[in-house]
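Got a structure for you, written out below as structure tokens; questions coming shortly.
Yeah, one chain of the complex is gone here, protein chain that is, but the others are all in their spots.
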Amino acid sequence: MTRAAPILEIRDLLKTFGAVVAAKDINIDISRGEIVGIIGANGAGKTCFVNMVTGYLSPTSGSITFEGVELVGKGPREVTHAGISRSFQVSQVFHSMTVAENLRIALAIAENRGVNALRIMESDALEAKCNDVLKRYKLEDYRDMTVSVLSQGIRKLLDIAMAVVSEPRILLLDEPTSGISVEEKFDFMDVVMGALREDNVTVLFVEHDMEIVERYVSRVLAFYQGEIIADMSPDKALADDKVQEFVIGKRH
Amino acid sequence: METFLTILLDGLQFSSYLFIVSAGLTIIFGVMKILNVCHGSFYAWGAYTAAFFIGKFSDMGMPDAVGFLIIVAAAIAVGVVLGFIIEQGILKYMYQRDEVLIVLATFGLFLVLEDIILIAFGTDPYFAYQPMALLDSVEMGGIIRDVYGLSLIGVATMVAVGCWFLLNKTKWGVILKAVIFDREMGISMGINVPFVYTLTFIGGAILGGLGGAYIAPTISVAPGLGTEVIVLSFAVVVVGGMGSIAGAAIGSLIIGILRALAVHELPQVELFVVFAVMAIVLVFRPEGLFAPAKPRKI
Partner (left out) sequence: MLRDTTSKVVLFGGIAIILLGAMMPNWIVNQLMFGFSRALAILGLLVLWRTGLVSFGHAFYFGLGAYTVAIVDIQLGVTDVFIRLLGGAIIAGFAGFVIGFIMRNYRDIFFAMLNTAISMVLYGIIVKTESLGSTDGFAISLPTIFGIAPETKYPLFVIITMIAMISALAVNFYLKTTVGRLTTPIRDNEIRVEYLGFSVAHAIHLKYTISAVLAGGAGALMAMSLGQVDPDSMINWTVSGELVFITILSGPGNVIAPFIGSLVFEVLRTYAFELAPQAWQLIVGATFLTIIFFLPGGIWSLIAKLGRKNS
């Protein structure tokens, strides 16, 4: 466990939609390099949390500090520029373009900031980077196929790969294995986590499958009704009474 | 006092025929999510059909009162025939496509229907004043008004009440509202949505035709009739909220009275003011004043 200063500090996060409390009393510190699993029943507030950290939703109150910089008030674009990326529960990709084209545009946006956006996009350097990403995420066979004909699994891989090309320091994955068959889940996560480990990215991922959680994370955050009911290592978390009752659903 | 009454009545009459047409447009949009550009054609066809037959029947020596029957018959005929052909022949195949593409298709249909009018009815204007002459005029508040024009207000009111009744007091209304809010849920609840679509389109077309048919005796029915009415009813539907009959009513009133005011007080802004209001509403409240609530998906 590193003792370095946390790169993500969340204090007293609160989010209400009228009378509905979607998130309450969220206090977390995340350190560089951690792999954190976020678990909880549907509606517990996990995606809401991800939406707030990435700037898609504004918290009602509280603060989110990333490498010392306050993120609350910034939109998804600025959060991405700051160094936090996310993948989506339902893969958000450009369905009428090919896999390679999707990656190229993601790379181009990340690399050609500001005035550079007015320069020609294609270049040998861009192509090389694109090939590199295709290789690391084992997408080479699909590079020239249009996304709309591809399976969920490939789309999710692409979704994650696109989030990673901006070289984020924190990556939030929202249910990366949902929609992927049980047999393929582990291979999928092996590819993803293997690629991510190379870059020493801090990863938080929302997941329902406890086996995946156990295998890949070093720390678990359990959500229930908008609050964090457990924040501990996987084995302790899965044995915890509250987690058992409110997340896994075991009754005593 | 006289001018005020004149402006008010002119405005109400203008609002009335705009409402009848726009009610059809807005219900088609609400249920089918289609902005039907060829609605202007229903109006034009209604006007031409009514004018043509009123003229013919009058030549045959029939009493002028028959004109009213012809107007209703023309509206129904236009709505049923054109509405059915268009919905079953063209629109049915486009429902899964981009909504803007469907609008473009209805624009293409509008162009086709406009020329068919030219071919069928020729370019000379038609005058079918008989029903209007029959009702004569009346003096009120110091001015003289055609009773026919006042009857238009009555017809619009009947249409409004009829729509309100249909939507709020009948089973059909419940079905329509269900399809407006969520087509897929409607299907899974067992509603025959394709049938609802066809009926809605025909109903909207009948209203479009009725607007044209009823106004025919008061104007010279000439080519280009549909072009102006479309953009005006777009303006109404935008201001009132797309898919809301109450919105179409309020929108028609606002635009009708504004237009009457402009015509009498400041003619230079007559055209401009309507579209300025449309632009302002789009900028500040794009859903319109009365848009049906849209649940947020995801």
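For clarity, chains are labelled A and B in written order, and residue numbers in each chain start from 1.
FYI, contacts are C-beta pairs under 8 Å (C-beta built on N, C-alpha and C of every residue); 3 or more make two chains touch, one makes a residue touch a chain.
Predicted, not measured: the structure shown is a model, and the values here were computed from it.
Peer 1: Among the options A:L71, A:M162 or A:M189, which residue touches the chain absent from this view?
Peer 2: With A:L71, A:M162 or A:M189 as choices, the missing chain is touched by A:M162.
Peer 1: Where the complex has a chain not shown, which of A:R77, A:R197 or A:K242 is the residue touching it?
Peer 2: Considering the complete complex, A:R77 is the one touching the chain left out.
Peer 1: In the full complex, which of A:N42, A:S96 or A:N200 touches the chain missing from this view?
Peer 2: A:S96
Peer 1: What is the set of chain B residues that contact the non-displayed chain in the whole complex?
Peer 2: 35, 90, 93-94, 99-101, 103-105, 107-116, 118-119, 123, 227, 231, 234-235, 238, 242, 267-276, 278-279, 282-283, 286
Peer 1: Please give every residue of chain A in contact with the chain that is not shown.
Peer 2: Spelled out for chain A, the touching residues are 54, 75-77, 80-81, 85-86, 92-97, 105-106, 108-110, 112-113, 116-122, 162-163, 166.
Basically, only the chains that are shown with their structure count from here on.
Peer 1: Just give me the whole-number Å value for how far the CA centre of chain A lies from that of chain B.
Peer 2: So the centroids are 51 Å from each other.
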